[in-house]
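The block underneath contains the structure these notes are about, expressed in structure tokens.
Heads up, one of the protein chains got dropped from this complex, but the rest are sitting where they should.
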Amino acid sequence: MTPDTRFTHAAAALGCSFDGEIKAGGNYLPLRRDGHTLYVSGQVPRIANTVVVTGRVGRQVDLHQAQRAAKICTLRALALLQRELGSLSQVQQVLRMTVYTQSDEGFTQLSEVADGASDLLHEVLGEAGRHARTSVGVYQLPKNASVELDLIVAAQP
Amino acid sequence: MTPDTRFTHAAAALGCSFDGEIKAGGNYLPLRRDGHTLYVSGQVPRIANTVVVTGRVGRQVDLHQAQRAAKICTLRALALLQRELGSLSQVQQVLRMTVYTQSDEGFTQLSEVADGASDLLHEVLGEAGRHARTSVGVYQLPKNASVELDLIVAAQP
Partner (left out) sequence: MTPDTRFTHAAAALGCSFDGEIKAGGNYLPLRRDGHTLYVSGQVPRIANTVVVTGRVGRQVDLHQAQRAAKICTLRALALLQRELGSLSQVQQVLRMTVYTQSDEGFTQLSEVADGASDLLHEVLGEAGRHARTSVGVYQLPKNASVELDLIVAAQP
């Protein structure tokens, strides 16, 4: 299977479709390219116009739901990369991912939330999907999203 | 009008001047350059020696004040780029901006705060100012600033 096929399967398994264009609302871009380096904007777990996992992780949202949120964020980032590059097989390597979790005060399983995203990157991209990572627990996220993440990616030269 | 003229107008409209040198206090730098890539340190809404917008957004500070804070942070970043590059017309493109807002627990309009910064980048730099963006709500910022943001920028080759 190609990365694009694995992406389609992973999206279907999570009940997601990204066929419409993913737009940024203001004077910014979902993705900015500098030569072979691609900067992907922070993605929340939105499907169509709805953020599907909201609330504080460890209080309204449990670890499993937060991991699902992280996977949906990752799928959105991959959809943007696929649209930019034509195919996910053009991803040379994912360089960095930063995962922000809207946490409850005592919730420390931030690496475990981020594992949802890392596992999906590896599932779709294989070794190219392995990345440097930072996971932090923040106080609030846009539209009350439970998770937000961004990527820096190197494309094939 | 050139980007430098638009910068001067935008700074005047917000009552800011950055004629003095903008220094970092410790063993770090306001800006680090690697070839054509420029990393700008986190900027708070400081004018001269005073952080002019402080406190938690959604509690002590409203959206409009937070957007003004984001604009002042952006002006500081642009002042650093102008000093480094000689002219803001040497900015090829802004690659990434991360906007941190000191939020109240229930304040979710973090994208709207960041729009203040994105709009100013676009106003001064035009299409070159459009960027990938991440907006998060944090618990505390240096000197109780309401907003902090950093940039990665590509200079003209």
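Should a chain be cited, it is by its letter among A and B, assigned in written order, with residues numbered from 1 in that chain.
The rule is simple: contacts are C-beta pairs under 8 Å (C-beta built on N, C-alpha and C of every residue); 3 or more make two chains touch, one makes a residue touch a chain.
From a predicted model like this one, the values you see are computed outputs, not experimental measurements.
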Contacting the left-out chain in the complete assembly, out of A:N27, A:S118 or A:N144: A:S118
Contacting the left-out chain in the complete assembly, out of A:C16, A:V52, A:A66 or A:V138: A:V138
Options A:L29, A:A66, A:L110 or A:L149, residue touching the unrepresented chain: A:L110
Touching residues (missing chain, whole complex) on chain A: 37, 93-98, 101, 103-111, 114-115, 118-119, 121-122, 129-139, 152, 154
For chain B, residues in touch with the removed chain: 24-32, 34, 37, 39-42, 98, 100, 138-144, 148, 150, 152
